[in-house]
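This is the structure I want to talk about, given as structure tokens.
Only one protein chain is missing; all other protein chains are in place.
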Amino acid sequence: MNIFERISRLDRRWIYLILAAVVVITVMLKYETPIRISPEVRSVYDFVEAQPPGSYIHMAIDYDPGSLAEMHPMTYAIMEQALCRKLKIIMTALSPNGPGMAEQAMLDIMDSVKMHCGREVVYGKDIVFLGYKPYPGIVILSMGQNYRLSFPSDYYNTPLDSIDMMKGIANYGDVNGIILITGTSGVDYWISYANGRYNAPLAVGLTGVMAADYYPYLRSGQIFGLMGGMLGAAEYEKLVKRPGRAMEAMRVQVWTHIVIILFIIIGNIGYLISRRKGEVK
Amino acid sequence: MNMKPIVWVVAMLLLAAGAWAQEEAVTDTTTMTLPAPPTNLRVFDIPHDHGHGVIVEWTLSPDDGTGKNDVVGYRVYRADSPGGPFELRQTIPMGVDSTSDWGVKESDSPDYYPNNKDFYYKVAAYNDGGETDSDVFGPVQAKGQLFNPGKWPVLVAVVLFTIFMLYFIFRAKRGAELYIRPLAGIEAVDEAIGRATEMGKPILYILGLGTAADIATIASFTILGRVAKKVAEYQTSLIVPCYDPIVMTIAQETVKTGYYNAGRPDAYNEDSVYFLTNQQFAYVGGVNGIMLREHPATNLYLGKFYAESLILAETGAVAGSIQISGTDEVTQIPFFVVACDYTLIGEELYAASAYLGREPVLLGTLKAQDYGKAIVILCIILGTVAAILNWSWFVDLFHVGQ
Partner (left out) sequence: MKKEIPLLIVFVSGLFMAVQFFVPHSTSEKIYEFVMEWTIIIGIFALALGIWSLIRVSVNRIRRRTPNWQYSIVILAGMFGMVIFGLSFLGGVRSYMFRHFFDYVMIPLHATMFSLLAFFIASAAFRAFRARTALATVLLLSALILMLRFNPYLGPLGDQDAALAAWILNVPNLAAKRAIIIGIGLGIVATALKVILGIERGYMGSD
């Protein structure tokens, strides 16, 4: 049995071990992976850049801790950019396990903005977190009429009317756009209700698996931007010139893909050799 | 010469000139900048909805976008009577000539918009100098409709399909031979149960992460019933960890009935069907642990699955189990195809009950589905031709409103 045939019959634990080694090595090596910026990610960046200071955007952080690795980099990059530009952010988290994680992310980002932009972000003046309510479809629909219908108070039980930045803000018509980061099928509700019914400009950040299914909405204009998975997050980090977890992860992803491809090719060579030997016999 | 009077007169003249200039300026502000009003105000009930809202349309003020007396925006007012008092409902930016004014249906909410009540509307064009009103329009009432005509295509499709189904059920009951192609995955279920019995190892049945309302889970219950009956006959053990508590209660009944139908109600172990957790990855962790500890001979994944599908299937492969899967989640089907021995793709899972029981009524519904698909294929071909020939009327036939 030659080397190719051996590899084609390799115990899967060797594959896991080699993959783990590749991941560890690429994490330790610090270099920037070249990344091409796609137009759909640039649209989201340009949207945030175009907003004048003091304008409002809605960040919908609708994902669970399981998707954190792919989604957090997008959330961090966008919110840091927005807060550094002095935009005001209304945050919701319509995923059952999401609110605690979203709150933690908000606090981290507020600290990070202070460090990178020298700006003190004040809760209630620059950012407000409304929290979670069940039945995402009904909540999304009702926010189009008035935020207070589903969220009479914020995550900390402060009535919305007594929060500075929510005075005079009623519904989607008062925010310049919605950026949704999600790994669930709740994106369909946002597209149907927030954009379809209320014409709110909508951009989405999705997991890699889901992103491919939502390009038709991008082409039809129902969403103005689309960030897909880790690559989308890395592209955004490159645009905001703040390399973070996504760009590090792209380094890992590229090399693990190369290793998997090599395994597949070698495995097939081994398989074809074995098959040929069998035919010759 | 005494200059005092001259200075006094000059000062008074200057003051008078200043006051006159200011008055002129004030006069300019008050008389020059009021915009012309919007015209042709029309208000009507929002069609095809539950009521509680109207659409307000108007023709833009001639001063909209002209520069002189330029309109900044429009204010929409509503009152209960033509004489008022009018309440401001919305402020609309310039250049926009319509809006919808609507509210909620809960009468105790401050945003309540009642149905079947007369309202009167007017729209005012405004700028820094003030506003000018249109004529009052009314009375107008918001009304809820009993039928949404935008959903005609769905109604027609459902009625047609129901007719097909009833026709084929009727034919099947009258003894017509209905051919259906064999499905490897379903035929493998019996073989898989036999394998588990020979090896003396349990069968692991995963109903997926769906609720009892999901069709995939309902289809899975039917297969579980038959598996439970076979398992009872062969005296093999069955493990059914559940993700949803309601699914658990139905699964317990299903398995118990399976044992009862096999004539072995005493052999039913109520600890074999239990609730694990309703957290996705915690459930996967738990099921993986069961696979690696219990080493089931057969794993059946039938229901609704999400990102955890490959984790389950690969761990099952590591444990050396024969695996049969079926799901209607399109994104997970490739993972199951790659990692499992047999996969039921999409509607093949729903067809399983007909395959396993071979009851004429159930076979009849399968035929109806096949004919339904034939009609869909025909519509796609016609639609392609229509798109090429620009027959938008044909495409509009299939448009479904909100």
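Structural remarks
By letter and in written order, the chains are A and B; residue numbering begins at 1 in each of them.
Simple rule for what comes next: contacts are C-beta pairs under 8 Å (C-beta built on N, C-alpha and C of every residue); 3 or more make two chains touch, one makes a residue touch a chain.
Given the structure is predicted, the values throughout are model-derived calculations rather than measurements.
The shown chains contacted by the absent chain are A, B, with contact judged over the whole complex.
Between the chain not shown and the residues B:V76, B:V231, B:M248 or B:A262, the one that touches is B:M248. Although one chain is not drawn, the whole complex shows that of B:V76, B:I203, B:I333 or B:A386 it is B:I333 that touches it. Taking the complete complex into account, B:K105 is the one of B:K105, B:R195 or B:R264 that touches the chain left out. Touching the missing chain, out of B:T33, B:T59, B:Q90 or B:N115, is residue B:N115. Contact between chain A and the absent chain runs through residues 10, 12, 15-16, 19-20, 33-36, 64-69, 97, 100-101, 104, 134-135, 212-213, 215, 231, 250, 253-254, 256-261, 263-265, 267-268, 271-272. By the touch definition given at the top, chain B reaches the unshown chain through residues 48-52, 105, 115, 144-148, 151, 154-155, 158, 161-162, 165, 169, 212-213, 215, 218-219, 221-222, 224-225, 242, 244-246, 248-250, 252-254, 256-257, 261, 271, 274-282, 284-285, 289, 293, 307-308, 310-311, 313-315, 317, 328, 330, 333, 335, 338-339, 345-347, 349-351, 353, 357, 361-362, 365-366, 368-369, 372-373, 376.
Convention: only the chains that are shown with their structure count from here on.
Between the Cα centres of chain A and chain B there is a gap of 22 Å. Against chain A, in their complex, chain B makes its touches with residues 102-104, 109, 111, 279-281, 307, 318, 331, 402.
The residues of chain A lying in touch with chain B in their complex are 12, 64, 66, 97, 142, 145-146, 149, 192, 196-197, 209-210, 213.
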